[in-house]
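Here the complex is missing a single protein chain, while all its other protein chains stay put.
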Amino acid sequence: MMQRAAPAFTWQVRVYYEDTDSGGMVYHANYLKFMERTRSEWLRSLGFEQDVLFRSGVLFAVRAMAIDFLRPAYFNQLLRVSAQVSQRGHASLTFVQEVRPAQAEQLLCVARVRIACLNPTTMRPRRIPSGILAELT
Amino acid sequence: MMQRAAPAFTWQVRVYYEDTDSGGMVYHANYLKFMERTRSEWLRSLGFEQDVLFRSGVLFAVRAMAIDFLRPAYFNQLLRVSAQVSQRGHASLTFVQEVRPAQAEQLLCVARVRIACLNPTTMRPRRIPSGILAELT
Amino acid sequence: MMQRAAPAFTWQVRVYYEDTDSGGMVYHANYLKFMERTRSEWLRSLGFEQDVLFRSGVLFAVRAMAIDFLRPAYFNQLLRVSAQVSQRGHASLTFVQEVRPAQAEQLLCVARVRIACLNPTTMRPRRIPSGILAELT
Partner (left out) sequence: MMQRAAPAFTWQVRVYYEDTDSGGMVYHANYLKFMERTRSEWLRSLGFEQDVLFRSGVLFAVRAMAIDFLRPAYFNQLLRVSAQVSQRGHASLTFVQEVRPAQAEQLLCVARVRIACLNPTTMRPRRIPSGILAELT
């Protein structure tokens, strides 16, 4: 029996001056912000607000990334950022995230991002809440 | 009898790509970061570490600024940022801060910055610790 | 005869981790980013794209701001940022901009922002294109 992957969640991001550098393009570290915005909106789309999660003892933190900067993005461009869970553990999630122009297929930036679920008081790993895991099956 | 103002504290800041935008100059909001770094180093030069102050119930927060962006600063430039207390209250300090090239007198940016002393738990104004005030006379 | 001011343009901004600091609130310099995003979207709503303007010799740059930080904004909050032209010159515009929670009237931050219209090659003031001025009457 075939298993279909969930379609990737996508979020649009506009490039403002704040995102660029004097090389004329998006500053490389800012793609990490775009990717985190997209993961936040993905979680919200499933019904989970991170401030509520935090108060209930759940913090998601980036543990590792492998990222390729393939082509530049420019000032005022509208981008389309995807987030798709590629691996699930008890206390971690791995995402594949891609950045493209909103209206084109050209890949600008791609990353594999590993997120840990932490207890914000102890900063130690904890199980991902079952309500969130249930959304990932 | 003449009273001499304390000489302004100065701190050097290097402009990296992260500080610029695609207009080729320092992004305007980043001057606020340069100014805060300088106030932090001024406080450190008097012997006060803000993480220690925070744990003892003292948080300094920016309440208001009037800022003029006079001339652009560029990528890779070394800047000289000043901080001088121009007014002292029981629970607030006002600074005049200026940004210049490290080796020139040309004024690039100038601001008047009002800082409130807050209790970080209640976020309400509190008296500036007397040890800090004593350094300002 | 009474003259009614144009209603303010508003834009929604979500607070992500990137916008906050370890004090638990939006970092003060980041309100300047929110305000610039809103001015950019205001200009777009009138039909003007800043990358196109730039290539035709028009750059808008912040010259001066007076800003009051009245109440903190928090992680994950949805904000409503306004932009309203309060003064028009031949080569400059002054905006009043306010930040509020998306669903409440409480004023968090307010600024008066003076923008100059520059020739990006010479960085000298130039007349605001008549097409833009026509939208402001």
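Order of writing sets the chain letters: A, B and C. Residues in each chain are counted from 1.
Keep in mind that, in the parts below, contacts are C-beta pairs under 8 Å (C-beta built on N, C-alpha and C of every residue); 3 or more make two chains touch, one makes a residue touch a chain.
Here the structure is a predicted model, which is why all the values come from computation and not from measurement.
Trainee: Any idea which of C:Ala29, C:Leu79 or C:Leu93 touches the chain not displayed?
Mentor: C:Ala29
Trainee: Consider the whole complex, including the chain that is not shown, and state which of C:Glu18, C:Asp68 or C:Glu135 touches that chain.
Mentor: From the options C:Glu18, C:Asp68 or C:Glu135, the contact with the absent chain belongs to C:Glu18.
Trainee: In the whole complex, not just what's shown, which of A:Lys33, A:Arg80 or A:Arg100 touches the removed chain?
Mentor: Looking across A:Lys33, A:Arg80 or A:Arg100, the contact with the absent chain belongs to A:Lys33.
Trainee: Given that one chain is not shown, which residue among A:Leu46, A:Ala64 or A:Leu107 touches it?
Mentor: Selected residue, touching the omitted chain: A:Ala64.
Trainee: Just checking the interface: what residues of chain B touch the absent partner chain?
Mentor: Spelled out for chain B, the touching residues are 14, 16-18, 33, 36-37, 40, 49-51, 54, 74-76.
Trainee: For chain C, which residues touch the unseen chain?
Mentor: Where chain C meets the chain not shown: residues 17-18, 20-25, 27, 29, 74-75.
Trainee: Which parts of chain A are in contact with the chain that was left out?
Mentor: Touch with the absent chain occurs at residues 23, 28-30, 32-33, 36, 59, 61-69, 72, 120, 123.
Convention: only the chains that are shown with their structure count from here on.
Trainee: Measuring from the mean C-alpha position of chain A to the mean C-alpha position of chain C, what distance in angstrom results?
Mentor: 28
Trainee: What is the distance in Å between the mean C-alpha positions of chain A and chain B?
Mentor: One centre to the other, that is 35 Å.
Trainee: Between chain B and chain C, what distance separates the C-alpha centroids? Give it in angstrom.
Mentor: The mean C-alpha positions of chain B and chain C differ by 24 Å.
Trainee: Touching at least two other chains at once: which residues of chain C meet that condition?
Mentor: 33, 36
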